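Other chains of the complex are left out, but the ones given are in their true place.
Going in written order, the chains are labelled A and B, and every chain counts its residues from 1.
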Amino acid sequence: MIVAMQDQATEKQIQDVIERMVELGFNVHRTTGTNQTILAGVGKPAHFDVVEFKVLVGVHDAYRISSPYKLAGRSFRPEGTKIKFRNGVVIGDTEVAIMSGPCSVESREQIFESAKQVAASGAKFLRGGAYKPRSSPYSFQGMGVEGLKLMREAADENGLLVVTEVMEIAQIEGMLPYVDLFQLGARNMQNFNLLREIGNTRTPVLMKRGIAATIEEVLLSAEYILAGGNYDVMICERGIRTYETYTRNTMDISAIPVLKKLTHLPIVADPSHGVGIREFVPPMALAAVAAGADALIMEMHPNPDKAMSDGAQSLYPEQLIKLVEQLRKLAPVVGRTVA
Amino acid sequence: MIVAMQDQATEKQIQDVIERMVELGFNVHRTTGTNQTILAGVGKPAHFDVVEFKVLVGVHDAYRISSPYKLAGRSFRPEGTKIKFRNGVVIGDTEVAIMSGPCSVESREQIFESAKQVAASGAKFLRGGAYKPRSSPYSFQGMGVEGLKLMREAADENGLLVVTEVMEIAQIEGMLPYVDLFQLGARNMQNFNLLREIGNTRTPVLMKRGIAATIEEVLLSAEYILAGGNYDVMICERGIRTYETYTRNTMDISAIPVLKKLTHLPIVADPSHGVGIREFVPPMALAAVAAGADALIMEMHPNPDKAMSDGAQSLYPEQLIKLVEQLRKLAPVVGRTVA
């Protein structure tokens, strides 16, 4: 940590700051300029809040110079994390994985038809929600465990892996038999107890970026899961909230290369929630892979106009197939492949 | 709902839209202009997603004209909700209630000292966290149930009510004996299962606005609680995330009069999280009451420089006392009182 004192700071104020730094475990190096004193704290302090120093009397400003996350940082595993699934699929290697399926599991027929089309496109994961967090209490809330069973069956019949959202601690155990990849929703990115429990499982996790989460907060949330010993974490950019309302969210494509630099974890992109409007999903999927995404997760529905949720952003099956063909051509430009 | 068709929409496209509207339960009135056809859907439809209509072929745009919330709307109880506590305190009437205390319960001594000073200021509620959601897994996570007990005892000794955060469903039952007012944190404003369970209790709730929540989303979340039969809900503005980083958040003071118009629920303001810097808490507290807030919740710590969390935004005890005195003078200007 660095503390820059105000020009007019007194020696007493400087000593108070030094004392507090030492108390937290810092070794303090002092630079006395003609106007301003600068205190550099080095070493391995207990966890601290840099804002606490900003408001001490006589302080001009304070800066954290080490990352508040350790396990999630790129330097922890410079070569990058590869997450391996039982059928041989790997995320974080050269192949870009595709995950697709409906927003919600609605019926046996719907999920089986979806799975068939997902498999036909070349995608490797079937997505679908069994428990649905909905902003209105009057909206469809999902089929629950019945939906999970249908999804598992449909996926197995089509050689797919299952990715689905877990919404609370009490659901984890019951979901384990059906799920290959837990999805942690954007609204739960800072549900720290849930993160901690997911960290205690050994099932891979796709953690979505919160709608207003900074990149640092994203990595701190991943840290919660890693700290429990579950290292199979991927981070998903799915759009952030900005002043622009034409699209559902503003998809922060630049977060993809930025995260690739800062962390060793694979990065997934979700263009469906990123823009929220079907016709803009394919260009954003192409952009995400061009920018370095390791996987894509996209909503597709056999009959989007009749979908019980998120129909407006769900691809038609033939759109998915055409898009994956384009992705196959694009991937090699950035040194990747799509199966 | 209104659907405005494109100028060049075909009769077939118009009929498809009408059919879908009827399917959802709307009575459809059609206005055929020289260029453009407009469809007005009236009646009591099943719940629907207006975006679904925006992407139908031939549609120019679609607008929802009824609120998606019912119980939370001002028209449900035009006279406003008054929440009564066992010691006679009422929130939502003319008196502006003050809630204060430390971010976290840290020790017996700290919470008793806090309670004494809170009571001395004239505040009616003791706040303090027993379970702490922290963005880093390495930060202090709260004293748990032991903290709750200490808080209850300290509050009782000083004639105060207890407000504290509930973070998950499993905590609710155990907290009931100690708590007068549940706080629902900003990060849980869209934890819908938790909202639903809180709705099944009969303990009043202070629900904080999510850091990126729109006013409509706030009211939909309140609706979840009200739908369970718990009508004692207050909404708390505590700052939203914007591009401005000088303050921790940007406190949206205008949300106070806007919410007062849209809902019958009392509105609370939290200037501590709103700005995150101690010296700006008093002016923002004054501003919030000037703008119509029914209550204030503010962090105060007997020794903020040594606080285990949020020290930078916690008032010194003497600041709280001076601030409440100012609030007592300001309140009558807007037809209110402070005890």
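By definition in this document, a residue touches a chain if its C-beta (ideal position, glycine included) is under 8 Å from a C-beta of that chain, and two chains touch if they have at least 3 such contacts.
Please read all numbers here as calculations on a predicted model, not as lab measurements.
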item	value
Total copies in the full complex, given that 2 are placed here	4
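Just so it is clear, only the chains that are shown with their structure count from here on.
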item	value
Distance between the centres, which are taken as Cα means, of subunit B and subunit A, whole angstrom	26
Subunit B - residues contacting subunit A, complex	20, 47, 49, 51-52, 54-56, 68-69, 133-139, 167-170, 187-188, 190-193, 196, 211-212, 217, 220-221, 223-224, 227, 241, 248, 276-279, 305, 307, 309-313
